[in-house]
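With one protein chain withheld, the remaining protein chains of the complex are depicted in position.
This part shows subunit A:
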Amino acid sequence: MADEPVIVIGAGPAGTRAAQRLVQAGLRPVVIDENDRQGGQIYRRQPENFHRAPEKLYGTEAAKASSLHTDFDLLRPHIDYRPGTTVWGVSNEGLMTVRGQDVTIVPFSRVIITSGATDRIMPVPGWTTPGAYSLGAAQIALKAQACAIGRKPVFMGTGPLLYLVAWQYLQAGVKPAAVLDTSALSTRMRGLRRMASRARVVANGVRYMANLARAGVRLHAGITPRAIEGSNNQVSGVVWRDSRGKLRHAACDAVGMGYGLRSETQLADLLKCEFIFDPCFTQWRPHVDRNGRTSRPDVYLAGDGVLLRGADAAEAAGQLAACAVLRDGGHVVADTEFTQLHETLTVMNRFGRGLAEAFPWPAHLARALPDDTVVCRCENITAGEIRRAAGELDAPEMNRAKALTRPGMGRCQGRMCGLAAAEILAAARNVPVREVGRLRTAAPVKPLPLNCTVRS
């Protein structure tokens, strides 16, 4: 399919810079974007009739966001942009996409997938109560819709996003009831060693925490979540154990929760790219070389969809993957461009690993989840059901457990529960989490309407 176009999936920081580099080399890539407007998640654009300035929306990252948006707008005449379009499957002829009810098969010579990430979730009793959202959701409500998820939210989980979102809410006039972080202060100090490579980013984080504390927002470190409480089907409070083991309670009307990110890897899986277990991020991901090449010669990956390094790294990795596509397709790309991007990404790698160390995924919480806690929110599969798959039904890995008691069988395909379910299965069988494997992807990776029509 050498005459077919290069396709870029996703139009966040990685996808935008990839497309830009391909255009610079004279190509006309197809850019497929699930969102209606370019920008991805972190630089998500507000609707056209909103008027807040970029500084309001993106804070210290406003200049980067504006540049990414402007550069993309300039690319528009030179690319085949398909907004509001989801890639849901793969056939021998190409990528299966859907927009509304129209299914189209898009052939490609090479494809760069920049599918991004979602929040990484550890369930807690009560997390399906209306008013409980992912941290990313709390941020999107504010950024893209000028709404808060409640009047008095609690932000719970771990990672830098916890403090950024809490601070953004404070700025918007919504004072968080508390910020609850499972990472202890001593753990964070250990991660600082590697994070020192990007002092400005660390300084921003420290400033958010200081501003929150100054405004009287309670910041608790080293906590253990116990429950999200509800009354009349709405969130009414959060219960946790503090670092000294004391049971604590905060009244609230919403919760934003998240424990770092998980990569969206379904398309790489459908394309049969080889996966490896990444011990740093404790999750399976596609294997890539330093330029984003996968085990398949026509598939390249960049951004948080493969390595959780954040938006700055995604821009560099997107450009780098495009350079690899160009070179592999016979275009001349100077070695110095590769070298410079590798240098940028070396710093980002170190920082990303420092973050994972400072705000670790609290895998240990899975073992203590009560049996009746819902883990799979699509089909209400409980922790006890997963343990039954592990014990009585003797499922050695996730796909067997899914077949037997259905965790990950629902329509989100395990995006919300898969990583926690794996921890529960592994804990119940007393094996390291990598040994229970990962949920295999099945098409369609997102639900399709029953009445869709295939267009040629």
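One rule holds for everything that comes next: contacts are C-beta pairs under 8 Å (C-beta built on N, C-alpha and C of every residue); 3 or more make two chains touch, one makes a residue touch a chain; residues count from 1.
In this text, contacts and distances are computed from a predicted model.
Participant: Please identify the absent chain by the protein name in its UniProt record; candidates are "Nitrate reductase-like protein NarX", "Ferredoxin", "NAD(FAD)-dependent dehydrogenase" or "glutamate synthase (NADPH)".
Facilitator: In UniProt, the chain excluded from the picture bears the name "NAD(FAD)-dependent dehydrogenase".
Participant: Looking beyond the chains shown, say which of A:L68, A:I149 or A:L162 touches the absent one.
Facilitator: Of all options in A:L68, A:I149 or A:L162, contact with the hidden chain holds for A:I149.
Participant: Among A:I9, A:I79 or A:C378, which residue is in touch with the absent chain?
Facilitator: The missing chain is touched by A:C378.
Participant: Given that one chain is not shown, which residue among A:V90, A:A132 or A:I223 touches it?
Facilitator: Missing-chain contact among the listed residues: A:A132.
Participant: In the complete assembly, which of A:A14, A:I113, A:A254 or A:A324 touches the absent chain?
Facilitator: Missing-chain contact among the listed residues: A:A254.
Participant: Applying the definition given at the start, please give the residues of subunit A touching the unseen chain.
Facilitator: Output for subunit A: 34-36, 41, 46-52, 56, 118-119, 128, 130-134, 136-137, 140-142, 144-151, 172-174, 232-234, 253-254, 264, 377-380, 410-412, 415-416, 446-447, 449-451.
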